[in-house]
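Note that this complex is displayed minus one protein chain, with the remaining chains in position.
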Amino acid sequence: MKKLKAFAAPYLVWMAVFIVVPLLMVAYFAFTDEEGHFTLDYIANVGQYTNIFVRSIWLAIIATVICLVLAYPVSFILSRMKKHHQGTMLMIVMLPMWMNFLLRTYAWMTLLGNNGIINNLLGMIGIGPLKLINTEGAVVLGMVYNYLPFMILPLYSVMVKIDKSLIEAASDLGCNPVSTLFRVVVPLSVPGIMSGVTMVFVPAISTFIISRMLGGGSNLLIGDLIEMQFLGNAYNPHLGAGISLVLMVIILLIMTIMNQFNPDDQVLI
Amino acid sequence: MKNHIFRPLCAVICAALLTGCSGAAGTGSGTAENAETSETEESEAQTLTVSDMDYYTRFKGQNLSINVYNWGEYISTGTDAGTLNVNAEFTKLTGIKVNYTNYATNEELYAKLKGGGTYYDVIIPSDYMISKMIKEDMLEPLNFDNIPNFSYIMPTFVDPAYDPDNAYSVPYTWGTVGLIYNTTMIDIPKEDIDWDILWNEDYADQILMFDNPRDAFAISEIMMGYSINTEDPVELTAAANKLKEQKAVVQAYVMDEIFDKMAANDAWIAPYYAGDALTILEDNEDLDFVVPKSGTNLFVDAMCIPKGSRQKEAAEMYINFMCEPDIAYSNIDYICYSTPHSGAYEMLDEETRNNPVSYPGNDYLDENTTIFVNLSDEANLQMQTLWTEMKSAENETPNRWIVPVFLLICLGLMIFVLIRRHIRNKKDIY
Partner (left out) sequence: MKTLSKVYMGLVLMFLYVPIFVLIVFSFNETKSRSVFSGFTLDWYAKLFRNEVIISSLMNTIIIAVIASIAATLLGTLAAIGINSMRKVPKAIVMNITNMPIVNPEIVTGVSLMLLFVFFAARMNLEFGFVTLVIAHITFDVPYVILNVMPKFRQMDPNLFEAAQDLGCSPFTALRKVILPEIMPGVVSGFLMSFTFSLDDFVISYFTSGSTSQTLPITIYSMTRRKISPEINALSTLIFVVVVIVLVVKHIIETKQEQRNRANGGDEE
């Protein structure tokens, strides 16, 4: 098959120009000033936004954990259904993901507003109005809602491969359901958990729409900060590149650590 | 007091509704409907008449196109019944295709232009952004021979502070910034309402604030008696501290979203632009609008041609077209801002013309309002830094070393895991 190597050539060129070079340019912008001289000022300035980084990481972790807790039973139930029901059910679970992401977030704006549907319903039974929108909780909710399917899918695809007889064997050998879950199912689904966690964590930490639409502009996240430097109020691509670089490094480090738990790592990063 | 504004608006809406359906049909298909409604004044706007046909048709057949970059919802589109579709009319008349895209803030527009790689022919920035762009040599001087309709612009708006020789811009709309509030929730009499209401703890979590440093700083500067164009670092810092105090009572920092949130009663009070505020009052009759007595900012949005425009003459034709009385009227009718165009002003009904919110009179404008001009780079940078700091500030500022330390810990953990795995692999071999 060696002769076929040349087939990759067009892609290799494309990859170099549109994946590698742009990332190098981010690094270049981060370490130079407007005249193109080397400087560490912008990277140093990123330290100023420590609280935004801390908040983003924290909210993303909360959203990821909630997604995992919500999605785990869903995937397990799905994987234990009858074969011909599984496909239909999976489609029903994934269907909302096909709606445009902005529209889905907008729907929550409608629901959570001070005069929104939830507060109206609560008002009818005499509670409220609660402050729902423009809070960190609303941002986390938006993340969970938008990224939940990203957690369900990898978990499901791992669990569906767990042989039913393994679980039966465990209970035959005296395991109660709880210890079956933690000693058989969970260890076998670790790769699914890992890829689910990264698929939720990465978009959650870098989002700027959800925080803007549901967070009311006072819960800035890293994504907002980057967007502000390139297309927003504070035009400063060098600082923006610096922040992007730091974000990228954080994510790559986290991914590397996560991958260590993954038994079959095709992906080195 | 409230009815004072509301009644003329009702008249406008009713007129629009009455003539609306027939008007929309008129542009679409035939002349029959047009004939029926030809007495009403709306239908005049429907059948477009321009001053000089030869001027507009000279590029016909050349397949030109121009890129127009405008604020969202800032041109008459013909979707609402009774209005002209301005861009479609322009293409029909001149044969020039219009690529029309939107931005949400002056800064977004600036970033898109500054970044390069974009070729716009007509942009509509606000006052201070125009002076910034002039200073940075980002605008083309206009050839006013190609814009004869500039003669319609009212003298007050010619040679403005942001463009002293009036070489680069043609005013499109203007207005003042005021407060929009919910009369059922706020029981302070209208004449007593001033900017400090935005700091009032009784309305905590019901206050919206501008998500834009220039507008937000202006409010706190007015309250503290500074000029809204101050470049004094001490005054800027003081204004920022004032904004920091406000953070505890603010529900959200928003711009355009104010429109929707106020209309849906999601908040009680917000600063907003007079023109948009009038449109919201149409939707929600509990709302009212007041221009605080301690003064405000007068804004002007004007049409410019950025450097790098490839179709300068066609762009000037577009600007001239926007100054055709019929078109200017159609736009102002749709946007509801105040017009600097004398022709369009004449076509407005009397009640709108006498509305003190839209047209408070030149004396009032001179005494109580100030126009933004561009600040020095240092002042801009300081304002920007103070703003981001204010927005990201929490009660306690975490140590700036947290992130680097966190990264180091991650790195350490990674190395540890790799070494452990390496050792384990070695063991496996034996």
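Should a chain be cited, it is by its letter among A and B, assigned in written order, with residues numbered from 1 in that chain.
By our rule, a residue touches a chain if its C-beta (ideal position, glycine included) is under 8 Å from a C-beta of that chain, and two chains touch if they have at least 3 such contacts.
Quick caveat: nothing in here was measured; it's all calculated off a predicted structure.
Against the chain not displayed here, subunit B makes contact via residues 67, 69, 72-73, 77-79, 85, 87-88, 99-102, 104, 112, 115-120, 255-257, 259-260, 263-264, 279, 283.
Seen from subunit A, the chain kept out of the figure touches residues 1-12, 14-15, 17-23, 25-26, 29, 70, 73-74, 77, 83-84, 87-89, 91-93, 95-96, 98-104, 106-111, 113, 115-117, 120, 145, 148, 198, 202-203, 205-206, 208-209, 213, 223, 226-227, 230-231, 237, 240-241, 244, 247-248, 251-252, 255, 266-269.
The criterion applied here is as follows: only the chains that are shown with their structure count from here on.
In this assembly, the C-alpha centroid of subunit A lies 34 Å from the C-alpha centroid of subunit B. Residues of subunit B that touch subunit A in their complex: 105, 107-108, 110-112, 114-115, 205-206, 211-213, 247, 250-254, 261, 264-267, 384, 387-389, 391-394, 397-404, 406-407, 410-411, 413-414, 417-418, 421. The touching residues of subunit A, counted against subunit B in their complex, run 46-55, 57, 113-116, 131, 133-134, 216-218, 220, 225, 228, 230-235, 237, 246, 249-250, 253-254, 256-257, 260.
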